[in-house]
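My structure is below; once you've seen it, I'll send some questions.
== chain A ==
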Amino acid sequence: MSEPVVILRDVHKSFGPLHVLNGVSFAVAPGTVTAIIGRSGSGKSTALRCIDRLERIDAGEIVVCGHLVSDTGLALRKLRLDVGMVFQSYNLFPHLTVLQNITLAPRMVKRLGRAEAEELAERVLGQVGLADKAHAWPEQLSGGQQQRAAIARSLAMEPKVMLFDEVTSALDPELTGEVLRVIEDLARRGMTMVMVTHEMGFARRVADQIVFMHEGRAWEIGPPDILAAPATPDLRQFVGSVL
Partner candidate 1 sequence: MGITLDFGAVLARWPMLLDGAWMTLELAAVATLLGFAIGVVCAVGRRGAVHWVARICGVYIELVRNTPFLVQIFLVYFGLSSLGLSLPAVTVAIAALCINVGAYSAEIVRAGLDSVARGQVEAGETLGLSRLQVYRYVIFPPAVERVWPALTSQFVLLMLASSVCSQISAEELTAAANFIQSDTYRAFETYIIVAVMYVVLSLLLRAAFWALGQVLFVRRRCLGTAI
Partner candidate 2 sequence: MGGHFTFSHLEFLGRGALWTVLLSALGFLGGGVLAFLVALCRISGARIVRVGSGVIVQLVQGTPLLVILFLSYFGLPAIGVPVPPLLAAGASLTLYIGVYLGETWRAAIEAVPRAQWEAAECLALSRVQRMFRVILPQAVHIATPPTVGFMVQIIKSTSLASAIGFVELARSGQIINNSLLEPFPIFVLIAATYFAICYPLSRLSRRLEARSGFAPVEGGAP
């Protein structure tokens, strides 16, 4: 079996007196989709954010694409070239057009020329179905379109693994479909993905691995079947409450 792309080993993280992560351990194989599910407060988003060093862990180990994330001497830029992140609130830059949003990092970080970057941007925009919105401003787009643009922005940096933090939670129900379709398409193309999500149906269909987080730990890990046949009462209760 090939080396996992993301490894979390006994990760602990506290915010003041609040112990959010209590020894989280799981691994993500290359080319697979891992869905992290659980109640609010279970530490799902925190665990995801720790992977890209948006939060620093207190104990344990995280290795991503060979980078030791917990190392304080880590070259952040190198890590972030390999990891792409999409947020719940899209976080598109309002003062830049969609095209400029996407070409910013390739030009500034990878030092691509302007024409090259724009060509790349148009390609990823086509991939998410927003080819005609290149010169639109973020506020002119619907929530679903903005989120797809945000995905395109991360894709343009050609990461090895993509993280999705509840990317459909802020969307109106009728707009989640277009975003989930893009994510499913990415999965089919072989992108390694870790997604925190409430979309159980989607997780069951698309994920290769489900991580159920409970009380700050990866409580139950397994293929999507565990949703139909949970091993622990906590997961059974959780599945019962959401489906």
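Methods note: contacts are C-beta pairs under 8 Å (C-beta built on N, C-alpha and C of every residue); 3 or more make two chains touch, one makes a residue touch a chain; residues count from 1.
If you want to know what made the cut, all candidates are chains of the complex that A comes from, given by their letters.
Note that the structure is predicted; figures quoted are calculated from it, not measured.
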Single touching candidate for chain A, where 1 or 2 all sit in one complex: 1
Residue numbers on chain A that touch candidate 1, as the complex places them: 52, 54, 76-77, 80-81, 83-85, 87, 89, 91-96, 104-105, 108-109, 137, 139-140, 150, 153-154, 157
